[in-house]
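Every protein chain of the complex appears in place save one, which is left out.
And now, chain A:
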Amino acid sequence: MDQIATSLMSPPVLFFVLGALAAAAKSDLAVPETIAKGMSLYLMAAIGLKGGVEVSRAGVDGQLGLALLAGLGLSFAIPFLVAPILRRLGRLDRVNAGAVAAHYGSVSVVTFVTANQIYAGSGFLAAGFMVAVLAAMETPAILSGLVIARREAGGRLFEPRLLHEVAFNGSVVLLLGSFAIGMLLGEDGYQPILPLFTTGFTGVLCLFLLDMGLLAMRRLMQTRALTVRLAMLGVAFPLVNGTLGVLAGVLVGLDAPSVAVLGVLAASASYIAVPAAMRLSLPQADAGLYLAMSLGVTFPFNIVLGIPLFRWLAETLTPMLGAA
């Protein structure tokens, strides 16, 4: 309970709640789209740089490879886990189930950034290489979602254009690119740009989460596709997937903060990389549905409750199972 209270009282979460309340009250508060896009690029560059600098300081060891394997495995597998539930309980057709499942296998960069920031505020520091795990988990789920949606339809599963989009998706390029730059710069090389990317980070995150609160609540209020069953699945999926992420992290021997972050990653659902890819490759799927679930239900759940919950789970399970 203390962790939930601490998390709820953190500035980014308070700004998120403010945005959600403003949207619920039908306030005209809005963050210009171009500024929101700029802030998302800033946050991705900053988190990539900081992760790279951290890895250059701590060095690369086998943990990175194991964490990457765990992340890739989760991203590939989670869509196959959630799709049958979406079909049976959510009553979705194969195409919509595949599209929604892809979102749940992929990850939310903003949830990752917020979790890192809240955890770091109390000295619960995840390994820098988790940024690479984040980038690795962005896209495998897209392929799994397409397999689910198209396996009975025949024809080609992946168009060359989609494979290009997946490989060179803007957020993946920026995350991995800034991570590599951070590794090359090291701590000394990072110092000149530290004021921009570290000092201003929490403030920008607050403003970005204000916008996300507005977006999430407006998405929820505008949607016509979200049923009560699907909304409940939007809460159940992060609980189950996050627990799987925590277990995977413990099994590959990560430290507790990195285990918690892997749990947050597995629990999160994409709303940056995957929606555009699904619109391109599965245009007949309902974009209003998958955005309402990932952005309107799962994102707020993770920001408010998931982040402290997966920390508690990681701190409980890591000493129990990690030592075994």
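Basically, a contact is a pair of C-beta atoms (placed from the backbone, for glycine too) under 8 Å apart; a residue touches a chain by one contact, two chains touch by 3 or more; residues count from 1.
By our rule, contacts and distances are computed from a predicted model.
As stated in its UniProt record, the chain not included in the shown complex is "Nitrogen regulatory protein P-II", which appears among "ABC transporter substrate-binding protein", "Nitrogen regulatory protein P-II", "Lipid II isoglutaminyl synthase (glutamine-hydrolyzing) subunit MurT" or "Metalloregulator ArsR/SmtB family transcription factor".
Which of A:Gly65, A:Pro84, A:Gly203 or A:Pro283 touches the hidden chain is settled by the complete complex: it is A:Pro283.
Contact with the undisplayed chain is limited, among A:Gly90, A:Gly105, A:Pro275 or A:Gly296, to A:Pro275.
Although one chain is not drawn, its touching partners on chain A can still be listed: residues 33-34, 36-37, 40, 161, 215, 222-224, 271-272, 275-280, 283-284, 286-288, 291, 295.
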